[in-house]
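Part of the complex only, each chain left as placed.
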Amino acid sequence: MRPLHRPTQVVRAMSSSSASSLSNFSSCEISDALIKLGLPHGGHIPDIQMYSPSQTSDTRLCGPAYTVQMVLASEKSAPKLPNHFVDTVPDGSVVVIDAPPEVKNAVWGGLMTAGAQARGALGVIISGRCRDLAEHRSANFPVFAKGHSTLGQSPFTRPSAINVPLSIKAWSPLTGSDGGSFPPVDVHPGDWMVADEDGVVCVPQDLISKVLELAAKGREVDEKCMQDIRLGMGVQASFKKHRGK
Amino acid sequence: MRPLHRPTQVVRAMSSSSASSLSNFSSCEISDALIKLGLPHGGHIPDIQMYSPSQTSDTRLCGPAYTVQMVLASEKSAPKLPNHFVDTVPDGSVVVIDAPPEVKNAVWGGLMTAGAQARGALGVIISGRCRDLAEHRSANFPVFAKGHSTLGQSPFTRPSAINVPLSIKAWSPLTGSDGGSFPPVDVHPGDWMVADEDGVVCVPQDLISKVLELAAKGREVDEKCMQDIRLGMGVQASFKKHRGK
């Protein structure tokens, strides 16, 4: 039988902690665990696509978040950064960027990927747009974003803070309007991000061990269901047998 | 001359009826026929993408609809199903799911594909989201949807009815808001669905033979136009010659 959820490429943090084991699980399995733990959004940040290493790839990105808050360039009162935000990316981290919804410009491009790779970053997740798609792909650097653009940061947006908690809302890059009533996902620096073709999930740091336990249990149950379903057992019967309901 | 509209993979119902001949025609050719027959929407359900077997594929899905109405889990008064909706999928059918627009969760995943395949279903068309993309692709099971997610059904939505008429509206998965004034498409159980890269079309059962006739005639005329246009005749002249206007 084909094993479930085995990506061809796993881009993950090398860590002595058990957190890096999250990369063994799909974003869906992790959301299932977070739902069981009572998170109303299951950690899911909606409507972000994989653009690199390709638009359809088994790649899974997994590592601790390095957070970046972008603001409109017109927000003169927002704080300024002393360094370029890419120069302070920690080795083994996943860059997570929250950009304002009302703009059409990218907040990540080819030089950012080069700088982040040189510092050992694993990939980038953008609630916003990227550009220079061919360069990220050529560098085999994972880029997840809501859309793309030909426009760079200036004169539209700028980074205002790093290593701060982000509250990432659902919104449409096509209109800049709200994505309905789905609750925002809080991403704290050091929370773990898992991103693959199905989407992006944030695992709060204090839930990692519980998520690993529940995801392993969920995997085991789902594999049993899958085996029985493939042999012709009904979905309901297999759920009753293995999930107990 | 290259023949028009020959997909590499046709996933269609084996049927003694002539309906399965619909798979010889592209979704566009079928919409053209339905427009000629006076349907204001040409049978087209907008903004649904092919996600499996791949995002760009010549696959064409064609078969009779098995309909599923999803509701918000909070709609306590809506009917409940005695069985899992996948366990009652008829052999050779296309699952058509209408999900509520305001949610971000998937209503179809890997175990559903396994169950539907075990019962002989041909594919699924979702006015809503799917997840477990790698599993559908690995199973070579056609999945058409408005988007994807890491979240499963629970605790967001649930199936409430099968084999009922659906009235599928245009809406944006990014915002949950209406897709403009485009008329909803009614899908009755047993209507025939045709879906390919260009999109999804529903053919009402009582129009199938007329659609087959008009689509064949449209194909013949378009091929003549195509030949002349490739030889340098103007588009307008070729239309006048072969379409009579």
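Just so it is clear, A and B label the chains in written order, and each chain counts residues from 1 on its own.
Everything below uses one rule, namely that contacts are C-beta pairs under 8 Å (C-beta built on N, C-alpha and C of every residue); 3 or more make two chains touch, one makes a residue touch a chain.
This structure is a prediction, so every number in the text was calculated from the model and none was measured.
Asker: Copy number for the full complex, please, knowing 2 are shown in place.
Answerer: 3
Assume only the chains that are shown with their structure count from here on.
Asker: With chain centres taken as the means of their Cα atoms, state the distance from chain A to chain B in Å.
Answerer: So the centre of chain A lies 30 Å away from the centre of chain B.
Asker: Quick check: in the complex, which residue numbers of chain B touch chain A?
Answerer: By the definition above, chain B touches chain A via 54-55, 83-84, 86-87, 102-104, 106, 109-112, 114-115, 118, 131-135, 138, 147-152, 154-155, 172-177.
Asker: Please output the residues of chain A touching chain B within their complex, sorted ascending.
Answerer: So the residues of chain A touching chain B come out as 2, 4-5, 7, 26-28, 30-32, 35, 41-44, 46-47, 55-56, 58, 170-175, 177-182, 197-201, 222, 225-226, 229-230, 232, 234-239.
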